[in-house]
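Missing here is one protein chain; the remaining ones are kept as they sit in the complex.
And now, chain A:
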Amino acid sequence: MSTAITEKRPSTLRGASLPKWSPYAIAAGSVALGLGISAAAGLDSSIQWVLIAGLLFVLGTYAIAARVEGRRQAKDRVATALVWVAFLLAVVPLVSLVWSTVSRGVKVLDIYFLTHSMGLVADSEPGGGIYHAIIGSLEQVGLATLIAAPIGVLTAIYLVEYGRGKLAKAVTFFVDVMTGIPSIVAGLFILSIMLMFDMQPFGFAGSLALAILMMPVVVRSTEEMLKLVPNELREASLALGIPKWRTILKVVIPTSLGGITTGIMLAIARIAGETAPVLLLVWGNSLINSNPFEGAQQSLPLYIYQQYANSAGSGAAYDRAWAASLTLIAFVMILNLVARGIARWKAPKTGR
């Protein structure tokens, strides 16, 4: 680190400045020091040496820069260092999350796992699979989409094409507020209705709660997409004497169809991972139940939770939970990537 100070570049226009490689040198030095201190003090947690190294990096940068370049530059360098440290600090857990899910998930993830249920398999034993959970998830999410997508798209059409006055303002505001409803509250709402009619848990109840969570997301994204459709297109169509509803159906929607599809797929990706409402309303089931209108069902996120919670520390159950997590993440990520692909592919072309 001392080399960083000795190498000053003489310049007439600018004050003394540290060489370009100095941040890297300081970073390497502080990581080495952090590791050294941890080893000397016998600290075994990786969190500790990372924190020490980060702290040393920021302090070292300030000390060195303040001596060579002056206080203003030193502050600038500290800000840069802090921003980088914050970024790296955030990356570590996220990388760890993805890495542990993938590395532990592949252990039991195979065709058998995807095509068998947990029937006759105790939670603590190895074996079994997620077939019933996949069926449940697909049905619940599919039904929720069937409810939420049309309502969401129509509401967005109302807001963009017709909406004036108090009603539109109220809808806009409450759609925004609705995006923030905790998923468990949506579950409790459906639950309170079910309690009133003394109903047992079933898959469709979960779909209703998921639909409530999905609607505002669809409205928001569709609204943004409809706003992008140039007014000239609408005016041209209306000028030809075409009714407004046909203009919307034949001109506005086809133009923004890519964006609307993307929005709906992102919304599906969001609700596919919801656990809380499913826990309250669908209850979970270790057997295959492909009827969403009767009897408890399973779903992927709920399966993960139950494998974790009911396993009593058994490794086999944890393995299954990780494998199901990997499946769920893969599903969500594929939806995301495809949705973004569609968005790019169908993006309105600028100019011809």
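Methods note: contacts are C-beta pairs under 8 Å (C-beta built on N, C-alpha and C of every residue); 3 or more make two chains touch, one makes a residue touch a chain; residues count from 1.
The rule we apply is simple: contacts and distances are computed from a predicted model.
Q: For the chain not present in this complex, what protein name does its UniProt entry give, out of "Cytochrome bo(3) ubiquinol oxidase subunit 3", "Chemotaxis protein CheC", "Phosphate transport system permease protein" or "Carbohydrate ABC transporter substrate-binding protein (CUT1 family)"?
A: The chain we cannot see is recorded in UniProt as "Phosphate transport system permease protein".
Q: Tell me which of A:112, A:245 or A:293 is the one touching the absent chain.
A: Selected residue, touching the omitted chain: A:245.
Q: Thinking of the whole complex, not just what is shown, which of A:16, A:32, A:55 or A:195 touches the missing chain?
A: Residue touching the absent chain, from the options given: A:195.
Q: Considering the whole complex, which of A:68, A:157, A:229 or A:260 touches the chain not shown?
A: A:157
Q: Using the definition of touch stated at the top, determine which of A:25, A:66 or A:82 touches the missing chain.
A: A:82
Q: Tell me, which residues in chain A touch the chain that this view leaves out?
A: 43-48, 51, 72-73, 75-76, 78-80, 82-84, 86-87, 89-90, 93-94, 96-97, 100-101, 150-152, 154-155, 157-159, 161-163, 167-168, 170-171, 173-186, 188-189, 191-193, 195-196, 212, 215-216, 219, 243-246, 248-249, 266, 269-270, 272-276, 279-280, 301, 304-305, 308-309, 318, 321-322, 325, 328-329, 332-333, 336
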